[in-house]
Every structure is written in C-alpha cells, then in structure tokens.
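With one protein chain held back, the other chains of the complex are shown just where they sit.
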Amino acid sequence: MKELVIISGKGGSGKTTVSASFASLAKNSVISDCDVDAPNMHILMKPEKTLTHDFHSGLLAEIDQDKCTSCGLCYEYCRFDAIDKSTDKSGKTIYRIDELKCEGCSLCDYVCQANAIKLSTPKRGVWMESDTKYGPMIHALLDAGGENSGKLVSLVKSKARVKARDDNADVLLVDGPPGVGCPVIASISGADLLLVVTEPTQSGKHDMERVIHLADSFKMRVAVCINKWDINPEVSAEIDRVAKENGAMSVGRIRYDRSVPRILSEGKIIVEQDGEVSSDIKQVWRDVSRTLKS
Amino acid sequence: MKIAFPTAGDNLNSVIEGVFGRAKSFLIFDTETKEIKIIDNTANLSAAHGVGIKSAETVSKAGIDVMVCMNCGPKAQDVLESADVKIIVTDESTISKAIEKHNLNKV
Partner (left out) sequence: MLIAIASGKGGTGKTTVACNLARIAKTPVTLLDCDVEEPNDAFFIGGDLIDQTDVSIETPSVNDQLCTKCGVCSDFCKYNAIITLPKKVIVYDEMCHSCGGWIVCPHDAITTNPKKLGEISIFRNGETTLVQGQLKIGNVMSPQLISSVKKHISVNGLNIIDAPPGNTCPAIEAVDGVDYVVLVTEPTPFGLHDLKLSVALLERRALRFGVMINRSDIGDDGVEKFCDAKGIPILARIPNDMRIARAYSMGDTVVQSIPEYADLFRQLMSRIEGNA
C-alpha cells in the first residue's frame, strides 16, 4: 500500500480538484480528506452510509462563578488572552474564559486559590467513515473555532491507514490542507510521496518553496504539478526551475480551462469528462502513480 | 536485556503497532528472565501534540535497553537516544517475528 499526500502551500491551487480526479482514476484506493478545517472532497466524492464519531481534544477551562473570589490571578497569569474581565451591576469583577482562545494549558487552575477552575475535554468536531463510488473515505470536520492542532488530521490518517490495510488497498489518497502549520505536518507524516499542486503565480511559487522546505525537514519525496499553467508560462517555467533546485520532481502541468469551475459546480469530476484538461490530469496521474510505485 | 515493542496486545504473538507514538501499550520482554511486562500508554494518547515524545518518555522510564518499532519520529528518537535506548526499526508485523529476524533472543 502506498500513501500519496496532495498539498499546495497556497490555498485554492486546485488540490481537491486534482485529488478527486485521482480518486476516480485510482483502482483499489482509500480516500482521506485531511483538510479538517474546510473539507471539500465530500462535495465531489458524495459519501454515503456515513458513520459519524465525536472528536474530543485538549482541555478547556471554565470558571465556576460560585467559587470564584475575583482575585484576578488567572487573568494575570494567562498568556493567551483567554480570560475576559468585566464588571457586573453590583460592581463585582467577573472573570470569564473565552472558549475560543483557551489553549488548555491549565495554568489558571494551578494558580487559582479557590479551586474555581473546571477543566474538561470538549468536543471539537467529528470524524466520519463513508462509502463512495471510488472507495472508502475517511474525513472529518472541526467545529468553528476549534483548535486545529493536527490531532484530528492524525486521527483521520490513522483510521484511513487501518482501512487501507484491512481492504488491501493499493493506494491511500490524502487530500491535504493549505499552509505549512501543524495540520499540514500531520497530513504529510508517513507519506510515500508528496504531490504539491501549485499555480503559476509569484504567491504560488513562494508558498511552494515554503512547503518543500517543510517536506525536506521530514526527508520526504516531493513531486510538483502546476495547475492552470498557461495563465503565465514564464512563471510556470520559474516554478519548474525552483522545484528542481529544491530537489523536487516535476510531474506535469494542467492547463487553464474556464469551464472547470462550472463542471465542479455540477458536482462532476474533471477526468470523467472529455477534453484536454481531463487528458492533462490523466497524464499527471500516470506520472505520479509510476513514481509512487518506484 | 530489556526490549520494548509498541503494541495493543499482551503476548509475543501480538502485532507491533505501526505508529510508535499511538501505541496503546508497550510490551517489555526481558531476554534473561523471559518475563513479559506491559506498560500502559493510553494516558499519553489524548495529547494533541508530541505523543511520540511522551510515549518515549514513559517507556524509557521503565529502564529498557532496546526499542523495536516500525517507525519513530525524530523527536521520539531523540528522547530514546537521550535515555541510552537503542532503536531497531523493523518491517516484521509481530513481536515474535521481529525477535527472530533481529536475533534478539540472546542475553
């Protein structure tokens, strides 16, 4: 079983569009959407028979107002600006924890003299196992404002790996998140090949470099594919050059086609349509799967 | 020699857990006494970050000499090495197969 992770550095480069096409082309695969903050694969994969599980993580502090003596120590010590201070009608100072800012470090509990801090492990989102036309899919969704440590991503990946092993899948396809933070680190961990989908812009080039730098620190094999390359052939050439300088291999280019967003809007997968963009993606898949097997 | 294996099982035929830091427990096999000890690791699994590091800390405290695992992140490796634990990376799926493959049954 080989694991392919598709990332971009820059958001909106076309990761999910490419991942969905790969899911359609790959025989015997398991699919996993690791963009748990803003997942989009399900829109094209159309999952069914979904089993949903709650995801709990970290700690959340809460101040028990009955026990609180308003000493203000928690407010003084909290380094995440997660304690709000206000005054009530009687003039008493009220301290309240901002749920979205609390990092769960529990320092407030440590300094509190009145035992007024309650710590709990809140639900942060859900993870799901579904069936799709293209194979089993493991995906997730974080609640708005949920901490995005990468833990949910790691969970999705480990469930997907187990599924792939149990089903004797040939490929585990992972649609990754944008950026270079924890969720991306969690999504690339253990991959056999990283595919960076980028766009022919200065921003795309810059973000690709940062994501290759991240991949280097994990000693991963990196391949680069330029989406909508003909919007700017000069920058595309620059990107190929930079990719090569950074030890990444180019696995082809996908041309710009105005009709792509409309096809996606209809919930259709590009490689299942006719046309040149479809052929371009199929060629990239051929290169990628060959590299994956080697 | 005390050898540790990340696993959810409790005997030498148990499957070695693929992701070191997410192991539910560690099975410690003493090659001299042939005794088996299980160290529970579930307390560490709920962490958002650094499960590998914490798991390495927990198992190192048990005084092991060798850790056999399928992969081990750089930080977890660092912790084990700092505790003078030798790391053996294996492809074998079960503990007994790994012991045989890597000739670990010697005192």
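For clarity, chains are labelled A and B in written order, and residue numbers in each chain start from 1.
The rule is short, and it goes like this: a residue touches a chain if its C-beta (ideal position, glycine included) is under 8 Å from a C-beta of that chain, and two chains touch if they have at least 3 such contacts.
Here the structure is a predicted model, which means the values were calculated and not measured.
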Task: Candidate in contact with the missing chain, chosen from A:N40, A:N246 or A:Q283 - done: A:N40
- [ ] From the listed residues B:V15, B:A47 or B:M70, report the one that touches the chain absent from this view.
- [x] B:A47
Task: Touch with the omitted chain, as defined above, among A:I83, A:V235 or A:L292 - done: A:V235
Task: Among A:L59, A:I94, A:A114 or A:V242, the residue in touch with the chain that has been omitted - done: A:L59
- [ ] From the listed residues A:P47, A:P136 or A:P178, report the one that touches the chain absent from this view.
- [x] A:P178
Task: For chain B, the residues touching the chain missing from this view - done: 44, 47-51, 53-54, 56-57, 60-61, 75, 78-79, 82-83
TODO: Please give every residue of chain A in contact with the chain that is not shown.
DONE: 8-13, 16, 37-38, 40, 43, 58-59, 77, 79-81, 100-101, 103-107, 110, 142, 144-149, 178-182, 199-203, 206-207, 210, 213-214, 217, 231-232, 235, 258, 261-262, 264-265, 267
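The criterion applied here is as follows: only the chains that are shown with their structure count from here on.
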Task: Whole-Å gap separating chain A and chain B, where each centre is the average of the chain's CA atoms - done: 30
Task: List of chain A residues in touch with chain B within their complex - done: 57-58, 121, 147, 149-151, 154, 158, 161, 182, 189-190
Open item on the list: Applying the document's contact rule, which stretches of chain B touch chain A when the two form their complex?
Closed with: 18-19, 22, 46-49, 71, 73
